[in-house]
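All protein chains but one are shown at their positions in the complex.
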Amino acid sequence: RHLCQGFTGLTSNISNSVHVVAVTQTLSMASKTQVGFVGLGNMGNPMAKNLLKHGYPVIATDVFPESCKEVQELGAQVVDNPAEVADKADRIITMLPSSPNVIDAYTGPNGILKKVKKGSLLIDSSTIDPAVSKEMAAAAEKMGTVFMDAPVSGGVGAANSGKLTFMVGGAEEEFTAAKELLSCMGANVVYCGQVGTGQAAKICNNMLLAIGMIGTSETMNLGIRLGLDPKLLAKILNMSSGRCWSSDTYNPVPGVMEGVPSANDYQGGFGTQLMAKDLGLAQNTATNTKTPVPLGSLAHQIYRMMCARGYAQKDFSSVFQFLREEEGQ
Amino acid sequence: RHLCQGFTGLTSNISNSVHVVAVTQTLSMASKTQVGFVGLGNMGNPMAKNLLKHGYPVIATDVFPESCKEVQELGAQVVDNPAEVADKADRIITMLPSSPNVIDAYTGPNGILKKVKKGSLLIDSSTIDPAVSKEMAAAAEKMGTVFMDAPVSGGVGAANSGKLTFMVGGAEEEFTAAKELLSCMGANVVYCGQVGTGQAAKICNNMLLAIGMIGTSETMNLGIRLGLDPKLLAKILNMSSGRCWSSDTYNPVPGVMEGVPSANDYQGGFGTQLMAKDLGLAQNTATNTKTPVPLGSLAHQIYRMMCARGYAQKDFSSVFQFLREEEGQ
Amino acid sequence: RHLCQGFTGLTSNISNSVHVVAVTQTLSMASKTQVGFVGLGNMGNPMAKNLLKHGYPVIATDVFPESCKEVQELGAQVVDNPAEVADKADRIITMLPSSPNVIDAYTGPNGILKKVKKGSLLIDSSTIDPAVSKEMAAAAEKMGTVFMDAPVSGGVGAANSGKLTFMVGGAEEEFTAAKELLSCMGANVVYCGQVGTGQAAKICNNMLLAIGMIGTSETMNLGIRLGLDPKLLAKILNMSSGRCWSSDTYNPVPGVMEGVPSANDYQGGFGTQLMAKDLGLAQNTATNTKTPVPLGSLAHQIYRMMCARGYAQKDFSSVFQFLREEEGQ
Partner (left out) sequence: RHLCQGFTGLTSNISNSVHVVAVTQTLSMASKTQVGFVGLGNMGNPMAKNLLKHGYPVIATDVFPESCKEVQELGAQVVDNPAEVADKADRIITMLPSSPNVIDAYTGPNGILKKVKKGSLLIDSSTIDPAVSKEMAAAAEKMGTVFMDAPVSGGVGAANSGKLTFMVGGAEEEFTAAKELLSCMGANVVYCGQVGTGQAAKICNNMLLAIGMIGTSETMNLGIRLGLDPKLLAKILNMSSGRCWSSDTYNPVPGVMEGVPSANDYQGGFGTQLMAKDLGLAQNTATNTKTPVPLGSLAHQIYRMMCARGYAQKDFSSVFQFLREEEGQ
């Protein structure tokens, strides 16, 4: 069961005025040119498969060659490194764990920019520091190519089912070309602005999400200790100004909702460690832009403490459990 | 204009299973017995007027006799002190600024309990520490009377229009009697559990509200500095897991929404000082029950710092302005 | 071994200008009149013994009669309740766990004030909310007696050896009479100002202590992870502006110092739970006086979280351990 499916997903349609693409199944599969894919991990793998399903010839690579096996069996051509990908494809998607990997995949000795063709479209779906996205875009521009950042919300489940949301930053005139590919893998593709704003939107959302989740957990815990029934308290909050996604859609208190990680011992979902990573990015961007983020910063520290206390692999809603346990337990 | 109308109000219907009363205009006004009302401030005044409108004879008092003038002109009988109210009415509503006032109004030398009749129903709509509500209930019980806590959400606007929400704690068998009166002044009356749980629900909601508001302000500020358009960022958050009441209903960034305090230089609404008071109550109850509330506690401190920097009278969404201002300004 | 001996103790002499009493052993034991003692727990017991050692006849009571056995065998007269103590002695010392116990011991049905003699001297050494000290002083004044607050720093070890420090609040003209008794039990007796300021001084010190301890723990942990030797780092901090009591006298990192709880698996010393209690008092006084205390408040929450994670009985320097443990452990 994919508890995290649609995890940070956009939950309603938004108007065209903000450049959202309502994705429809592409029927004509003829004449599709090759698409490169760098990074075939938990997320990249199902994303590449969805490109194949939509009829795109895929040129793939990963630092661990065995990660390529599955897509190879489905018809992808596997090459040695990102430079080789760039040699064969002029549209490339990258999906990597963190900033250093992205820097290496683009500007390293076997990086994409070593063999990239002029006029190529490079789309990075990794979640990284927006400052790094801007650096990559500048380096790509020097080679006469276009770089866009397009981080996703939605976990492995959404990647499998092609229901990811992409938040896209980069030159607006390239957005149509990008959405053609991204819409094979996602249900929503949102244009956010200049390069780096895709990352910014993702980081902002997850910071507010973390604050809401910890706040909901503290509040539910306090209410329970004051004698309130948790289901009733959730209902009251959800009708009132305390309402948030963590209280009404992903409640962290076991027994309040079904089908969420709190109903399953905090397994599945979005790991505490991953949330800590995203909050670290938020903290870095806040520090670099001299923006005060007192609650975001404390949320980061709390998830960091949880990692130190054994919660790294549990869903991030387990902060309720972290705060709750009784003295002496 | 009453910006805060419905401010913390329940925004949708909830099922009967949680004892919510769908209020309908009471038509028969005959045979109504007297209702006492103690505390005719900004909130108490319109509440008492609504009782009068519904045909209840009102016996009123306030420490400032001039506060009684308006209801007196509308037909209320004004007496000297709470004890005199208790002498004349066996259903009494109190609406006072803080715990010491409530203690005095019930157990002081001229307090309600000095002359209360057995079997009376005492309803306190003040927002105070639930521990004090329990003390008052115990003292009332010794006199053979019933005490319930019934704090409100919704500001002066909701009080005027009879659209308050009451969160009620106390003996369940008395709830029907309480709701008869409260439904004259409010649109929703929610039964929360034993004495003190009305206060608990209110305090919990406002703590989560404060966390969500500061979190939204930090997030919007960070996103703007990272190059995102504020309206677009709000839209993305509201479709995603960062969504909360402060982002989708009461956005703190000027220009994002209309009809909210941020569109009006943070005038009207719910004052920073009042939020700081409620967060102080949340902090006290958390301390007394040994509940960790790290974000709630920091939210309290931020609103306290804002009070120290001149924001006391501004709407609590002005935290966006507090965090935003540029260096050197 | 009493690791906490001198724990929060004054570590150097201070000038007479601030009313510090250099305690010398009183030789003449003749003609000493009776002293009452209410509360014979871990701290009260050795304190009462020191009064006996100094030749004072002691009238003692405790809610648990068995707690009185030891002092009874040493010659104290045991009576039923605080009122009986007040009936027999006109100088009374109280040493109780928390505010409600103090309120009961003074103003309860068998409280001191029921039988207190005019002109008595009542000294409360409990650590409680200064507002309660003021209430007790006001109640005592109505009975024509004097109440002073005199909380201690120093733990059980200091209580045994008569090396406590007393921080005294109350009428300055009564300070000489108070110090005569207190100097039998303590090495330093400091006059702080009006009633409640003894409590205030204690609470302030412990709040800053908690902040310094957590700060030192974070800093040492960060430095170690950055490759610094912990002993060298402590040495550098202690020569520099990072220096504090927690870094130079009570270092929380195992191996840096000897004779402190961190050298003994955080046993002994000052328990996390007790620190959490004192921080709760600091928080309450800050809330009541509308004083922003962001770090003090977060320190409170961290000690509260530690209590929830099983650290309640460990020394408060175990926050280093709480923050340090590795992911996956």
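Each chain carries a letter (A, B and C) given by its place in the written order, and its residues are counted from 1.
Everything that follows uses one rule, which is that contacts are C-beta pairs under 8 Å (C-beta built on N, C-alpha and C of every residue); 3 or more make two chains touch, one makes a residue touch a chain.
Please read all numbers here as calculations on a predicted model, not as lab measurements.
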Candidates C:I92, C:L182 or C:I302 - the one touching the absent chain: C:I302
Contacting the left-out chain in the complete assembly, out of C:V156, C:C204 or C:A263: C:C204
Selected from C:Q77, C:T145 or C:S247 as touching the chain missing from the view: C:S247
Chain B residues touching the omitted chain (full complex): 273, 298, 305, 307-310, 312, 322-329
Residues of chain C in contact with the chain not shown: 7-12, 14, 18, 130, 153, 165, 167, 188, 190, 192-194, 196-197, 200-201, 203-209, 211-212, 214-216, 218-223, 225-229, 232-233, 235-237, 239-247, 249-250, 282, 285-286, 289-296, 298-299, 302, 323, 327
Residues belonging to chain A that touch the chain removed from view: 276, 280, 283-284, 287-288, 290-294, 297-298, 300-302, 304-305, 307-308
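Just so we're on the same page, only the chains that are shown with their structure count from here on.
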Homomeric contact chain A-chain B: same or different residue positions, threshold half: same
For chain A paired with chain B, centre-to-centre distance based on mean C-alpha positions, whole Å: 40
Chain A and chain C, separation of their C-alpha mean positions in angstrom: 52
Junction residues of chain A, two or more chains touched: 298, 323, 327
